[in-house]
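For chain A:
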Amino acid sequence: MSTATVSHPRLQSRLGGWAARLGRLTWPVRICAVLLVLVGLGAVFAPWLEPYDPTDGDLSNTLVAMSGAHWLGTDAGGHDTFSQLLAGGRTSLLGPLGVVLFSTVFGALVGLFSAWRGGWVDALIGRVLDVMFAFPSLLLAILAVALFGKGLGAPVVAMAIAYMPYTARLVRSLTAQEKTRPYIAAYRVQGHSPAFIALRRLLPAVGPTILAQSTVNFGYALLDLAALSFLGLGVQPPTPDWGAMINQSQAAVLEGQPLSAVLPAVLVVVVVVAVTVIGEHFGDRLAGREAKA
Partner candidate 1 sequence: MNTLLDIKGLTVAMAGLGRPILDEVSLAVHDGEAVALVGESGSGKSVTARTALGLFPGGATVSGSVVVGGTEVVAAGPGDLRRVRTSVASMIFQDPRAGVNPVRRIGDFLTEPLRRIQGRSKAEATAQALELLGAVGMPDPPRHLRQFPHELSGGMLQRVMIAYALTADPRLLLCDEPTTALDVTTQAEIMAILGRLRRDRGLGILLITHDLDLAASVCDRVYVMYAGRIMEAAPSAALTSVPRHPYTRGLLGSAPPLTGPMPRLAPIPGAPLGLAEAVSGCPFAARCAHVVPGLCDATTPTLERHGDSQVACLRAAELIDETQGEGLR
Partner candidate 2 sequence: MALTLLVTSFLVFSSLYLAPGDPVAFLVKGRSPSPDQLAAIRHEYGFDKPFPVRYWDWLTGMLHGDFGQSYQLHASVASVIGSRLPSTLLLVGLSTVLIVVFGVGLGIFGALRKGKGVVVLVTVGAAVPSFTAAIVLRSVFGVRLGWFPTVGTGSGFGDELHHMVLPAVALTITFMALVTRVTRASMLEELGREHVEVVTSRGLSRSTVIRRHVLRNALGPVVTVSGLLISGLLVSTAIVESAFGMNGVGSLLVTSVDHMDFPVVQAIVLLVVATFVVVNTVVDLVYPLIDPRVRAA
């Protein structure tokens, strides 16, 4: 029926664009994207998907193997591993997300400003970034824990600060490079304001590369935060978290019920590999496009 087939041309073309884009992806990238989406959905809808309260330990059902009642078994405290994995996904993914968002936004602004201004401002910012580079993210996170106590908040802020110089330096060099391109000079010659050129033209130009880098950073941040949890300095039980689960379940491994330790580790690996592959893919594609242009 004609009424039923009335479609939004704009939307359709956009959907078509997405479909085409998906079609261009290689198989590994597609698989990674699907895994990532699944994990993400699991984390988002964790409260509705969990068969049990993840913080609710059933002491009469500890270290149960896979079963109908507990699909992935339980840990030493009688927590349902499946539910913990879902709920743990929230903290485990939210932390790195915070790190990446903060570091990307601030790093991009700092880098853009630095490269755009040039001169002594650029030199000064460059020096500051150099100093920041000397602080590995994990060290800064540990330091933050020393100052502000354990948990997710302080380490995330600290790590965001630690990751910031990476983004900033990347944006700075990309911008400095892009800035010398004649098309940017052309914008200036046409009379556009520096702010317009920097924010509306330069930033979108370097944006995709930043995003690709941030995607990869997400993986690193996830690993760092998991390590922090493992050291007992990060997310604290009973809050479910993959790193904390691995730490907590070491005893379970000894008792021959390794699922509650192995699965979060597997998820960490899967997510990190997925974001790395996707990030690198887009990074490579952008680099390739660059080379062709």
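Here is the rule we go by: a contact is a pair of C-beta atoms (placed from the backbone, for glycine too) under 8 Å apart; a residue touches a chain by one contact, two chains touch by 3 or more; residues count from 1.
These made the cut because all candidates are chains of the complex that A comes from, given by their letters.
On a predicted model such as this, the values are computed, not experimentally measured, just so you know.
Candidates 1 or 2 all come from the same complex, and the one touching chain A there is 2. Taken in their complex, chain A has these residues touching candidate 2: 28, 127, 130-131, 133-139, 142-143, 145-148, 219, 223, 226-227, 230-233, 243, 246-247, 250, 253, 265, 268-270, 272-273, 276-277, 280.
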